[in-house]
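A protein chain is absent from this complex, but the other protein chains hold their places.
Note that the chains take the letters A, B and C in the order they are written out, and that residue 1 is the start of every chain.
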Amino acid sequence: MKRIPVAGLLVTAMACALAQQKFGADGIAEYRKMLEDGNPSDLFEARGEELWKKKRGPKNASLEQCDLGKGPGVVKGAFVELPRYFADTKKVQDLESRLLTCMETLQGFDAAEIAKTPFGVGEQVSIEGLVAYVSAESRGSRFNLPQAHADEQKMYELGKRAFFYRAGPYDFSCASCHGEAGKRIRMQELPKLTSDPGDGVGFAAWPAYRLSSGEMWGMQRRLNDCYRQQRFPFPGYGSDVTIALGVYMGVNAKGAQSIAPAIKR
Amino acid sequence: MADPMRIRAQAADGKATVRVLMSHEMETGQRKDAAGNTIPAWHIQQVSARWNGATVMNAQWGPAVAKNPYLQFAVKGAKAGDKISITWLDNRGDNRTDEAVVS
Amino acid sequence: MRHPRLRRALFGLFAVLTACATPVTPSPDYDALMAEMMRASFREQGIAKMDRLMQDASNAECSKSEGGPLSDARSEAIQTANYKSVKMPADGKFIGDWREGERLAQNGRGMTWTDPSTATTANGGGCYNCHELSKAEISFGNIGPSLFNYGKLHGVANPEAPESLPIVDYTWRKIYNSKAFNACSGMPRFGHAGLLSEAQLKHLMALLLDPNSPVNK
Partner (left out) sequence: MQTRREILSGSASVAAMLAATGLLPRLAHAQNVPGYKASAFESKSIADAMAALGVAMPSESTDIRVTAPDIAENGAVVPVGAATSLAGVKSILILVEKNPNVLAAMFDVSDAVEADFSTRVKMGQSSNVFAVALMGDGRSLFAQKDVKVTLGGCGG
């Protein structure tokens, strides 16, 4: 056992490190493995379940009668069939836009107001919990979006066009990053989203806890930040382009097992 | 009030492994807001664990512990049915105690 | 059937007949629906204005082809137009400081709605997002090819020397407007789109071509 002055510590460490370290993808895989146990999304799931069952809003009602597509109150299995067409709103809706409908009709919240609220503020925080809870109730299930309704088919076609739509100062489209398999930005793998990228990858890995911000991101927030980095203008919360992309990616991911809520860089 | 913790405690090989997730911002005091003002430090400073009511561990944390903190440790001799409770206190005077039964 | 014209005519007739025989379900006009969806879904935010949704020929045609190649004629036309847009450096000098170039290559910021300004000084080149450059940086993307030893592999001993001019000229144009050589290139047009200034482009040139740059070590 030897005593080392502080200044010497760095040098020895560097020498050892150079000899032993796993660089690149192996190192990242090791890092991710260490974080698998203890995903803070658990905290959001618990908060979401409480919000789902709690009487809230101007009508002092819970969300327990919310119809997520499998009938009022059915949460299990609903997430892996979204986005889908809803007869009451005559619209194809994703999880977040459907939650807004329920928050408005059942609880009396102003859906348009929540859609305008910045992420991470006010009722948007409630939605972070709710998407974690609802998606967790389909954990392990396989994506199977309905495509029987003409509007669902239409949204798929439009989503495909949106996916390949190149514009902005960088000439980027979704396909710039997600059109080919095996690609990375820096060390970040980019799932190919034009076909099924596999279980728990791409569409099947959102919502997710973001380590960078310590927040739960649903698909709406994921797409919003994609468009930010695509250098596009701002997509409205629950806007048709976001729903259409959800349908396109979700239908392409048919059969993929959902691991949501996942944990992401 | 702060959200509940998620505590899992599993007995095996004569000990119980305890895994805890806490809901907390763990603001460092090093960051600035959009207006350029320093966001004050706000973090858990003390964490303690009790096994069937008796304190078995005391920890102190700085703001370098990550947001929504995770903690794992093991209680020697704890078995299924025992109670593990965790308490945290932060520098704003907020605190939270939650309990789990060892499985 | 040997006569293509006749075949087309018959096929057209067949299509009309089937259309008349079955109840009419008009296929949606996706071009119109798409245009309306994009217009209605986005709004301007900060420096990201709605005109960013407009497409030039490269973007419009490469979107339509969904990642597939364009016809040779269209590729040629788009590349020619983009080639012509390239402005060479006013003072005839191409090589800046590779250290500045490395900083730009590391910096992936700029032009998002959270960035305060569209000025070139606010932008990075983001090169490492897609390319390997120096060996010291292990966090690099692979959407673009590796550029490690770019100058060395092209035999550039002195980027200022006349014999280096062909590769220097090509590299400048490629960074300035990548669509000059590939109509559907995935790389931003750093000069053409006003993302980087002439001086910044020179720094990136130095990063790639200066023998002292870590890229060529």
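Going forward, contacts are C-beta pairs under 8 Å (C-beta built on N, C-alpha and C of every residue); 3 or more make two chains touch, one makes a residue touch a chain.
Small disclaimer: the values here were computed from a predicted structure and weren't measured.
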Given B:12, B:66, B:80 or B:101, the one touching the chain that is not displayed: B:66
Residue in contact with the excluded chain [from A:34, A:87, A:121 or A:148]: A:34
Where the missing chain touches subunit B, by residue: 15, 26, 28, 30, 40-42, 45-46, 49, 51, 54-67, 69-77, 89-94
In subunit A, positions touching the absent partner: 1-6, 9-10, 12-14, 16-17, 20-24, 27-28, 30-32, 34-35, 185-188, 211-214, 228-229, 265
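The criterion applied here is as follows: only the chains that are shown with their structure count from here on.
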Inter-chain centre distance, subunit A versus subunit B - centres from mean C-alpha coordinates, in Å: 27
Whole-Å gap between the CA centroids of subunit B and subunit C: 49
Subunit A partner contacts - residues on subunit B that touch it in the complex: 3-4, 6, 19, 21-23, 25, 66-68, 70, 72
Touching residues (chain side subunit A, partner subunit C) in the complex: 23-24, 154, 157-158, 160-162, 164-173, 175-177, 179, 182-188, 190, 194, 228-229, 231-236, 239-242, 244
List of subunit A residues in touch with subunit B within their complex: 37-38, 40, 42-43, 46-47, 214
